[in-house]
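Every protein chain but one is kept in place in this view of the complex.
Right after this comes subunit A.
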Amino acid sequence: MTQRSVVVTGLGAISTAGIGVDLLWNAAAEGVSGARTVMLDYEYGNLIKVAAQLHDFDLARFFPNQKTAFLDRVTMMAMIAAKEAVTDAGLAEAGPFGPRTSVIVGTGIGSLQTIEESSRTMLLEGKRPDPLTVPRAMTSASASNIGMTYGCTGTSFVISSACASSSQALGIATQMVRAGMTDRVIVGGTEAIVTPGGMKGWEVMRVLSPTLCRPFSKGRNGLLLGEGAAMLVIEAEELAVARGARIRARILGYGTTSDARDMLRPDVDGATNAMVAAIDDAGIDSNDIDYVNAHGTATVLNDTTESEALGRIFGNRLGQVPVSSTKPIHGHTLGAAGAMEAVISIRAMEESFVPPTINFLEADPNCPIDCVPNVGRPGKIRHVLNNSFAFGGINAALVFGSAQ
């Protein structure tokens, strides 16, 4: 069966840079970090005080005509990003979209704020939880609310595979459009982990940096948590062309593997095989990759493992392929990371500009890549390889192509 080609017609994002794709892209391109001192409603003796947290989050401003009692922070962020993506795709007035439009969202944890608050209410105050706790807390809430907003009566679900969640969402959505299971998908990721318990949970895993997030740099000592959402509208190319939509990029390849070894320690074989699968699926050669948006968390093990895996992919070309991690800019948004970095990757192709890896101090011999240290650079980009590697040993890689 001939598979349909898949194009991206809409982008949306909310991040610590602000509301909108342009603010996220500008921050990534200029290397402006959203890291700041966190503001928490209460604390559990939190030692790590820094995260890429959204401070300006006024419900009334974004949902003036909607009952927000149903909506956890993670769902609101997904809906804000989805609105921008749908508008960007030229579909703001086109709904309801009906049975040929689907919604797939990736999130690692989901509605953590609601879960934490309802638990505190019951345990500390001895009161019943809010009656809307379940519809607000259920992991699939973001997909359901986006679907209800735009009348998407096709497939709707959430993928939860830790930091690979939204990359897998994009990959599965692409496969569904290719196969004709659906024509259009509102797809992306959302995460709202910067809560007292969320911060403490990551802190006790010892993977947060107490100082600065420095991917691939000598002296790196951990990651920066972030929150936010990014959503894309993807469509079968023939249908996008038929409605005269602007094509922003193509999703060409998807590969996913699992290490099945260690819960936290990444594996070179698993990462390599995911990238190989994505490049093969795209029908291109590794020589065609012009830029890699790396997972690049700034944990010692991730960056070393990813560099070694990239070495296996690019061989002698390793030092000539620009690779960057934008996580010091927007934080590691976990389940939203793949989609957020997909948006940045697509903007990088559109602007012919490779964003930098900021906070870089000194090259690490264990990371012998061109990680575009500190300052971005112009460069024609036809194909981007975008990596997401998750705790639990789940790896996902995507290949995006430029619109032309």
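What we mean here is this: contacts are C-beta pairs under 8 Å (C-beta built on N, C-alpha and C of every residue); 3 or more make two chains touch, one makes a residue touch a chain; residues count from 1.
The criterion applied here is as follows: contacts and distances are computed from a predicted model.
*Asks:* Please identify the absent chain by the protein name in its UniProt record; candidates are "Altronate hydrolase", "Phosphate transport system permease protein", "Acyl carrier protein" or "2-hydroxyglutaryl-CoA dehydratase/benzoyl-CoA reductase subunit".
*Replies:* So the chain that does not appear here would be "Acyl carrier protein", according to UniProt.
*Asks:* Where the complex has a chain not shown, which of A:Ala69, A:Met122 or A:Val204 is the residue touching it?
*Replies:* Within the whole complex, the residue contacting the unshown chain is A:Val204.
*Asks:* By the contact definition given up top, give the residues of subunit A that touch the hidden chain.
*Replies:* These residues of subunit A touch the chain that is not shown: 47-48, 203-210, 218-222, 262-265, 299-301, 304.
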